[in-house]
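A protein chain is absent from this complex, but the other protein chains hold their places.
Moving on to subunit A:
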Amino acid sequence: MKDLIIPRDNDRDMGTPAREGAPVTLTIDGFDITVPEGTSVMRAAAEAGFQIPKLCATDSLEAFGSCRLCVVEIEGRRGTPASCTTPVAPGMVVRTQSEKVKKIRKGVMELYISDHPLDCLTCAANGDCELQDMAGATGLRDVRYQAPADGGMSNHFEARQNGEANPQYVPKDDSNPYFTYDPSKCIVCNRCVRACEEVQGTFALTIAGRGFDSRVSAGTAADDFLSSDCVSCGACVQACPTATLQEKSVIELGTPERSVITTCAYCGVGCSFKAELNGDELVRMVPYKHGKANRGHSCVKGRFAYGYAKHKDRILNPMIRDSIDEPWREVSWEEALGFAASRMRGLQEKYGKKSIGVITSSRCTNEETFLVQKLARGVFGNNNTDTCARVCHSPTGYGLGQTFGTSAGTQDFDSVEHTDVVIVIGANPTDGHPVFASRLKKRLRDGAELIVIDPRRTNLVKSPHIQAAHHLALRPGTNVAVVTALAHVIVTEGLMDEAFIRTRCDWEEFQVYAEFASAPRHSPEATELLTGVPAAELRAAARLFATGGNGAIYYGLGVTEHSQGSTTVMGIANLAMLTGNIGRKGVGVNPLRGQNNVQGSCDMGSFPHELPGYRHVKLPEVRAVFEQAWGVEIDPEPGLRIPNMLDAAVDGSFKGLYCQGEDILQSDPDTKHVAAGLAAMECVIVHDLFLNETANYAHVFLPGSTFLEKDGTFTNAERRINRVRRVMAPMNGYADWEVTQLLANAMGAGWTYTHPSQIMDEIAATTPSFAGVDYTLLEEKGSVQWPCNEAHPGGTPLMHVDGFVRGKGRFIVTEYVATDEKTGPRFPLLLTTGRILSQYNVGAQTRRTGNVVWHDQDLLEIHPHDAEVRGVKQGDWIKLASRSGETTLRAELTDRVSPGVVYTTFHHPDTQANVITTDFSDWATNCPEYKVTAVQVSLSNGPTEWQEDYASQAQRSRRILPAAE
């Protein structure tokens, strides 16, 4: 299949943003054109095919009107208005190329160029510079202005003039690892400042000074880009028309000559990017403006942190060993696959059919995941397949399935533009889902209200121009109590949407639920002591949500990763139904998925009890579909979930595992238990880019490929199926789906896929919600949201519009049950975990990029009071201990966390926050309780014994024998 070549026009800069409005017809240079009301004259001209010269305008930003290059003449109006700031009017007659405006433009350009270095040929933006283009477009041929001969300083770009240092000259700032700021090339068009405000919402940049002295400045005068608030999203770099803000990769590699549209492989937002290349050398990743999830925006991870793809740590040859004490031996693919296949078959012969299993990856494509679960079901002959979604969003599947009838978010991201009140619960979007956060913040700046429910004061609670109306800083583990208390207020104060409930939900069940929620024990006053949330604040939040207009709930792992994760998801669904906030734009229940393809890996039947499309393996009619397609018999019994696999391994009945693109040893809770389970297995096959932590216990290592090296699809948190396109050949020789196929065939499967599109065809043929999906449709539409089938040929942006998937919405009683993980004298603090912007999950990728400048170690956030009583000061080494284990890391004193609560991230293997977490899990799904662990903190003077043992085991286990000649 060929690369998608972007038609030139499709990517053209229209100058100002699109508008929606009644049609208005005007005449531009003699041509009639009809555009929506509110459109600028500049954009109308662009629609008609005329490109009016411009510098300070670009279509991702509101017009600013400062450069005056875009002037036009309008019949009946005086002067020469700027076309970017002038809205169209019916019957308007515009001239874009009169003698008068041409002269003005030339004059403007002459002034700009007189203060600009003329080193175009060696400039990194040569050929990709709007200043150059405009000099050409306006026909600028000579510059009359000159520096006064008597030595007065007159420009910004010469370091020295007439032998003296030029006080106007500011040297290049290359503190950011990915881009430079070269003030000598700045034309002060303000696009970067506006991009940082309007698109990203960080407000890191300002224009300091006035007139000739004005300068773009990151943070205060003492700051550079790195020390400022800049989060390195790249929006300013994207907006800059010159080489002032420029990717370092372009400076180094030159301007790219081709581009391929693909999808970010980091988080569940699923941003579309243009991978820009020279040949097969990736020069930069640029957010794609027609990407429906990101609308032209990106974060530091997708935009810049792709260097891991070529990192020297990547393993490119298959390796095997008989036991994990031995060093690795590099072997041919054939030998490695033969070794793996015969070991796995041997285990089945010796220990039974169900003694082996697979773990699918939420980082791999849908097609790859489908094949891995097919390997378990069709080739191993059991249902022992699970995915890392087990440890993050499995309660979403269960909870939303029970209440609404489908396990997915109800909205698209565009929906947030229509929201009036947002609840963000247990999620930290500015760090975990940055592009969604930017879109949310934009809506908040335009007036929507925000309620944050989180133990920690996340960045959303208060940031420039954003302030949550309510922050309910609950005690970790009390989500259900808080959510039910919100329902209590809504029900007892009569704020529910009765008409919605009567038509859309089961009324009987509602009445039972209403009676339950009204009970005095659920009132905010009664639960205040338990949850730590002031009753008045909670009441106010409930009223705001119920009466503030369109209400939307966004949640993350702070909801699911609890003993009562599934119950909280149900409680959230109850709240949405109670307030009638389902089935239209601006409302809904939206799980923010962690990894890029968590949604997809769940859809693709990765769970041990479900075939693709969330259909239980016990159903004979569903098994029949796959039995017919695959010509095998499917086991009607549910298989083992990841924690069950590890338990069974320790018990001796589970012996072999094929683990694709996951690092369970680092990412799963209770590391010691995971290590014991892995150590008890006789054949662990790790299929990954790097020798990850799990590989320390592996017998076979199959090198993986990056998202740049394969075709496929990812499904993001909005159920959007986005294409991933191969931009370069796999360095390891095979795309991951090919490796799985080779392994399956080595075990006798006889698969014959030659392209992932054939796998998608098989998915569509077997899975009703994907029935209409194929690569041709994706090529045509760019992306589509499932369900996509005969009933919804173009996909489904909003779910449950006319009725719930299950028919009537179901209210479920959500009684709070305290977790067994309780604080006590030995472990008096509650640890909760999370992540930060620059790092991703276990960090295997991001730790291998320039992103480490922002986060080179995990820190423990602790409230100053708790620190003081323990004698802990900022930056001290501390020991963090729970009943599971202990580790050491440095302390960060902050009042972001409440007294009694501590917080850390889990991006670095030597910290191993999961040595601390316990094996408690969600009652329904076994999703581990990462978010609540009772701990103690004390001063320490170095790594714990566990950390040292671990490090030496890891080092021993990573030895590779030199290849035999």
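What to note about this one:
Convention: contacts are C-beta pairs under 8 Å (C-beta built on N, C-alpha and C of every residue); 3 or more make two chains touch, one makes a residue touch a chain; residues count from 1.
Note that in this section contacts and distances are computed from a predicted model.
This figure omits one chain of the complex; the name its UniProt record holds, of "Cytochrome P450", "Formate dehydrogenase subunit delta", "GMC family oxidoreductase" or "ABC transporter ATP-binding protein", is "Formate dehydrogenase subunit delta". Only one residue from A:D213, A:D322, A:E335 or A:E637 touches the chain missing from this view: A:E637. Across A:D11, A:D213, A:E498 or A:E815, the residue that sits in touch with the chain not pictured is A:E815. Among A:H609, A:H687 or A:K879, only A:H609 touches the chain left out of the display. The chain omitted from view is touched by exactly one of A:K354, A:R539 or A:H863, namely A:K354.
Touching the missing chain, out of A:T39, A:S217 or A:S563, is residue A:S563. Along subunit A, the points of touch with the absent chain fall at residues 352, 354, 383-384, 512, 516, 563, 567, 608-609, 616, 618, 637-641, 644, 647-648, 650-651, 653, 812-815, 817, 820, 919-921, 923-926.
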